[in-house]
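First comes the structure, then the notes that go with it.
Excerpt of the complex: some chains, original placement.
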Amino acid sequence: MSTDTRHSLGIEQRQMGAVVIEGSGPPEKSLAYRSEPVPEPGPGEVLVEVHAAAVNPLDVVNAAGLLGTPLPVIPGGDYAGIVVSGGGHAGQQVWGSGPALGMALGTKRPGTHARFVVLPEAWLSRKPERLTMTQAAAVGRSYFVAWQTVINVMGLTPGETILITGGAGMVGQAATAIARWRGAEPIIADRRRPDGAEHFIDTSSGDIREAVLELTGGRGADLALDTVGGALFQPALRSLRFDGRMTGIFSAPEPQADFPVAEIYNRQLHVTGLASVFMDGADVARIFDQLRPLFDRGLLTPPAVQTWPLENAAKAYQTVLDGSAGIKQVLLPS
Amino acid sequence: MSTDTRHSLGIEQRQMGAVVIEGSGPPEKSLAYRSEPVPEPGPGEVLVEVHAAAVNPLDVVNAAGLLGTPLPVIPGGDYAGIVVSGGGHAGQQVWGSGPALGMALGTKRPGTHARFVVLPEAWLSRKPERLTMTQAAAVGRSYFVAWQTVINVMGLTPGETILITGGAGMVGQAATAIARWRGAEPIIADRRRPDGAEHFIDTSSGDIREAVLELTGGRGADLALDTVGGALFQPALRSLRFDGRMTGIFSAPEPQADFPVAEIYNRQLHVTGLASVFMDGADVARIFDQLRPLFDRGLLTPPAVQTWPLENAAKAYQTVLDGSAGIKQVLLPS
């Protein structure tokens, strides 16, 4: 067994650098960077060396203690890396995003904000060759959530218009890129106009419904992706055409929206949500399998990225908390 | 051309008895029974002798002037009868329900509350042999709306539970019967317990959500059909399990429901409406084609019926307006 990967790591390498949520408070207080044991894969699992790992709002929410995760825990769901042990997969470059609850990277299982992470084989997806590790890690949750809602749930077709609330955010940008590739017309509603936005509605000043009606010749949007929740639910709903469809990805419990049920019933609207954190890890991997060829052929391009050494994770978390202006914050273990 | 059906009607029969909406007000004031010219079929149309025609709440709403229909007009959408002229269809026993707007029986076209009605060929569906004309006319709108929502939109499968608000009403009873045939478990929520209801929630006294949770072992209903709108929207929504689906068929514009968007988004609910009045008449006929064998084999049975001579239509309308306690009011031209 002289070639066993585990052996070759050597005794002194059984420890690794990792971000750990130790307590509550702002990132600088709740997060530590410290030495942790390299996790051991069980049956049907592999050990992945993390080369890059993005920070998502969900990680920030987790670090703030809002998911009720038992501490201490290594957070993080998105990643790109190389399988270092685990049957036929060793040496394979992989990318993906772990669901946050259920089996769940960064909550019930140690997450990706560490030098190594253990993953079920069924969660693996080959990394696009055209992307660097950093770029591949930056795709992650934003893109699979955008894909699941825009393509799988709502079935966007070429020529349709899609209103994207919070369109300047990471999920919003991913949805915009996917909609453009698909031949559809994204309409971005946000407080900041992202680069290259063709149709933009400034939510800090404009009336969303009126603006959408004007952009669609009075017809209303075919679809809406609501990445904001709460306050934008009603205006997004009212921007839809008869028989239009809408998906929201998260809403804070408060405030309650006050709206006429008749709007949904009598205009035959289709409203749903995506609770992505309950998605099956293997299903998520199959979405990354579909995203891969689109990035490999340049039909989709990765988002702008700011990188941080893993040791500085708290600063990356704080940047996400402050609003990262559409730039993905990516941690690089060393 | 001595056998032409139109000829055989004779000159004196070119007039027919018909109900006419002449003005606004309660049925007794707004409706008249009078002599009207028999309508003439255009290309692709047939003339149907109406043997029985049900009164629906939509007709009452129409007679009350709430649809803005230009007057005078012959109201009525549901019917059973015999094709008396129109190519290959003559002599055929047919049944069905005209959509109310669009091309639209009883609003833009003369309706079925008359001795004769003209219908596009594509709207025809053969009557079940096992049903009398009166029974066939009583199926009508209640059943196609129940079928469209429960089977086509929500895809009810055997073993699922479905909450039906307003379950004692005509659409609610139709949905209950369809759900039972399908092998599902209907839960009826209403102020009156209909005969044979296995699972009943009294909405005048009970908490719907709590009652549903108790009936489903804490799981929540798989589906909800909301035939009431407004006040029952929120309790119905909150009775659904994670990933549950719900369809409403109509809601008054007021009052607005006050509810947390998070309920839909984070619990991944699927909420939609059916604006049945905009359905295509040919699609409606294809639903009656599916209902036919179910009635012919006794897998579905027609609702209880009270009949009225066509001359007494105003009383039948008033009965529907007062609440018909789950008994279909059917007009019989003579």
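To keep things simple, chains are lettered A and B as they appear, and every chain counts its residues starting from 1.
Here is the rule we use: a residue touches a chain if its C-beta (ideal position, glycine included) is under 8 Å from a C-beta of that chain, and two chains touch if they have at least 3 such contacts.
Here the structure is a predicted model, which means the values were calculated and not measured.
**Q** In this structure file, how many copies does the full complex comprise, given 2 in place?
**A** 4
In this section, only the chains that are shown with their structure count from here on.
**Q** Report the inter-chain centroid distance for chain A and chain B in whole angstrom, where each centroid is the mean of the CA atoms.
**A** Once rounded, the distance between the two centres reads 45 Å.
**Q** Mind pulling up the chain A residues that touch chain B in the complex?
**A** 226, 229-230, 233, 242-243, 248-254, 256-262, 264-275, 278
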